[in-house]
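Below is one structure, written out as structure tokens, with a few remarks after it.
The complex appears here without one of its protein chains, the remainder shown in place.
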Amino acid sequence: MNIKDFFYKLNNESKDSHEFILPNKESSSDKLQPEKMLKNRFVYNNLDVNLEYVNSRFNSFLNSDVKIREFLIHVKSRQYKAFILYIDGMIDKNSINDFVLNPLMLRTRSNTYEGSQIISEAIANNIMVRKRKKFNIVDYILDSLLPHNDVERVKSFDKIADDVASGNCILFIDTVNFAFDIDAKKFDKRSIAEPKNEHVIMGSQEAFVENLRTNTSIIRRNLHNENLVVESLTIGEDNKNECAICYLKNVANSDLVSEVKYRLNNLEIDYLTSIGELQQLIKDDIDTTIPESISTERVDKAINHILQGRIVVIYNSVPYVIVVPATFLDFLSSPEDINIHHFFANLLKIIRGFSFLITLLLPGLYIAITTYHCELIPTGLLFSIIASRSNVPFMVIVEIILMEISFEIIREAGVRVPSPLGSTVGIVGALILGQAAVQADIVSPILIINIAITAITSFAIPDYIFSFHLRINRFLFVLLGFLAGFFGIGIGIFVYLVKMCSLKSFGVSFLAPYAPLTRDKGNGYLLDSPWKREKRASYLATKKSQVQKETSMKWRKK
Amino acid sequence: MRSHKILIICLVIVILSFSFSNYRAVSTIDESAYVIAIGFDTSQHGKIKLSLQIAIPSAGSSSSSSSNDSQSASSVINTVECNTLFSGINLVNSYLSKKLNLSYCKVAVFSEDFASNGIGEYISTMINDVEIRPTCHIIISRCKAKYYLENSKPMLADISSKYYEIEDSSEKNTGFTKALTILDFYNSYYDSFAQPYAILGSINEANADDTEGSQFFNESSIHSNDKLDNISFVDSKSSGSSEKSIENLRFSCF
Partner (left out) sequence: MNNLKLNYLESAFLVVIVTITHLILNMPNTLIETTGSASIINTIYVTVLALLLFSIIKKLLDPFENNNIIYVAEFLGGKILKIIITVLYLAHFIFISAILLRNFAEFLKIIYFPQASLWTILSAFLLVSLIVNRLGGKNIVKANAILMIPILLTIVITAISLIGKLEFNRVFPILGYGFKETFFNGATNIYAFSGILYLLLIKPYLKNSKNFSKIGYLSIIISGIYLVLIVSALLMMFPYIQLGNDTLSVYLSTRIIEYGKFMQRTDAIYMFVWIFDFLSYLSIIVLFITQISKQSFNLKKTPLYSYIVAFIIFIVAMLPNNTTELEFFETTIYKYSSIGIVFVVSFIVLVLGYLKKKKEGNKIRYEVT
């Protein structure tokens, strides 16, 4: 090393350091002008102009997978220049080759046919008069030269852009002022698999996948009815993701359907990638954390809801669908309920109802009882609680908050732990934290039991987002129980109940059928026997409320 | 919505102030000493000699009940001389670290001499107290109440409180006496068609040579209203055991 270099380095800054700062304001070179100029154009007559336009719009010099294939079309011994535009990896190459390029490029009998089609023939005065169809190249290509099952004419470049981006192949022909939109999509996607998070023993094991068309095909496969309508719309400006609405036209309430379409169409956002966000954007009441639509990944659950008169919203790229409208009791029902005898199903529903109450209230009740209402505890239990708590240095409230927060941390960590370590974390969390904490006299064993029961009952709630809501509100009740005992918890429950009565989910009262207390049949939480489920739920206001005749088991009658 | 939020903030402040004013006075489950039995005796200095049996929940697991040592530490008896029940409790509170809690009091024992002076006012006090349960048993003992409490050591059960609870079911099995509570006493005190009555009990310390057993008692000294009027049933002191234990075998009528 030179001394010169040495002194030079001392004086100047090192040139190895690389700095990059993202500017806050947009620099002038970053404006969107070219995009604005390109919008709202229609297909030109001249092929070269179309080619130039397409190159600039689709950034084909930058994009390595936007492909343009130019060729010549033979039509009736005339030749026209043409090109196809597609994105590599999203089309079925064999189909394009065999059914688009082949009949158009190669000389075959159909494209060298010189004659014209005869429409009608008539004989008058020994003279035969024939009417021939005037030759139209577009009609000829569309009717005779493109043996493909899904071809449309498009004029607008905006639609062309949308369709290319979703995997179509566009054919442009010289002197024709529109293009042909050929749907030959083929891309790799996940196959239909078991549901990962909602397990049922005696039901179907099919779950939704990310691709919208596959999802709609699953639904159609399982619900054979010509009245099943699958309407499609797009959400988002930058990410024009497709969204489909499924309902039974002769059952679902038409006002409900229009309301759903209205809300989905009037979302002015640039992109929406998650269905959880969609669920929150179409909610009625925005100041609560309680969900107002059911989210499911099971196919049979969605089909059951469609047949009851609800509406299913499917979103592309997400394997979950959402069902509206939803009531509170739907969050406590599981798809297994109709598979088993109604007696067992009702018992399970009662157990789930209890687990709802326990998840919400048990820590709060524990702290209220031990702080304010000791006399409620039986004598033996009281003495064992005191004996186990005798060396614990903390107050009950500190213990509870400590253990609850550590449990939430364990749960959160368990989501992200890599699978080889999965069981280790379970053992570490449960055994070491719990056992060692008890032996170190940091917490009392009764509290551990308390927290464990609360956690287990929160897993008994079938809906994922609803259990989140309960987990968070549990802290509120713990605080109320600590501050004011049963009085505080009573106040909390009362305000919570009135707040839930005031919620609506797409016009249906959230605590229906109990909130406007009516005596309609077919509505309640507990299931009737299968031969008595005669009506659909009255709060859905369906067009066809009768499901079964009075005696559905005709074979019993003589 | 704004005023909604203001209301909720006001409610939160009110409930917080609820807690802060209540905070120091609330005795949580650890900071209370639980009384499981009360005894009343006559005394020279004050009007009553109050004995309180306070439970000590044993730490750790209580696996075996074979050793007697574990039971000796399970409760402790404090005695004070005072004028009324609550002044006595106040006195005991002044030297105990934990606050006394009468919610688990199972038994109220009055000695016979004490009862012959009248116990109506003490029963009224106990009924009107928030903490004392109306289902607390009432026993009139022939010996001193303090002696009764000290010697009521359970043979089979672990804690004295459980012993007092289970004891009355043994009375259901035999029929020699009845499980009577202060509520029964109080109600029959006021009812026009009944007289108040209580369990009569004592400590059995019979030796084999004791010849006082196997006698029929028929003392009848009639006093008025709530003073003691002893009518006893068959009394046969069992012999053979050298351990002292409770024997509640009779009624005492008022």
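Labels for the chains are A and B, by order of writing; each one numbers its residues from 1.
We take it that contacts are C-beta pairs under 8 Å (C-beta built on N, C-alpha and C of every residue); 3 or more make two chains touch, one makes a residue touch a chain.
In this text the structure is predicted, and so the values were computed from the model without any measurement.
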List the shown chains that the missing chain touches in the full complex.
A, B
Only one of B:Ile15, B:Ala33, B:Ala55 or B:Leu200 touches the unshown chain, namely B:Ile15
Footprint left on chain B by the chain that the document does not show
3-4, 7-8, 10-11, 14-15, 17-18, 21-22, 24-26, 103, 130, 133-135, 165-166, 169, 183, 187, 190-194
On chain A, residues whose C-beta touches the chain left out of the figure:
369, 372-373, 375-376, 378, 484-487, 489-491, 493-495, 497-499, 501-502, 509, 511, 514-519
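Keep this in mind: only the chains that are shown with their structure count from here on.
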As the complex stands, chain B meets chain A at residues 1, 11, 15-16, 18-19, 26, 28-30, 32, 34, 36, 55, 57-60, 101, 103-104, 106, 131, 133, 159, 161-162, 165
Residues of chain A touching chain B in their complex?
287, 370-372, 374-375, 379-380, 382-387, 389-391, 395-396, 480, 482-484, 488, 491
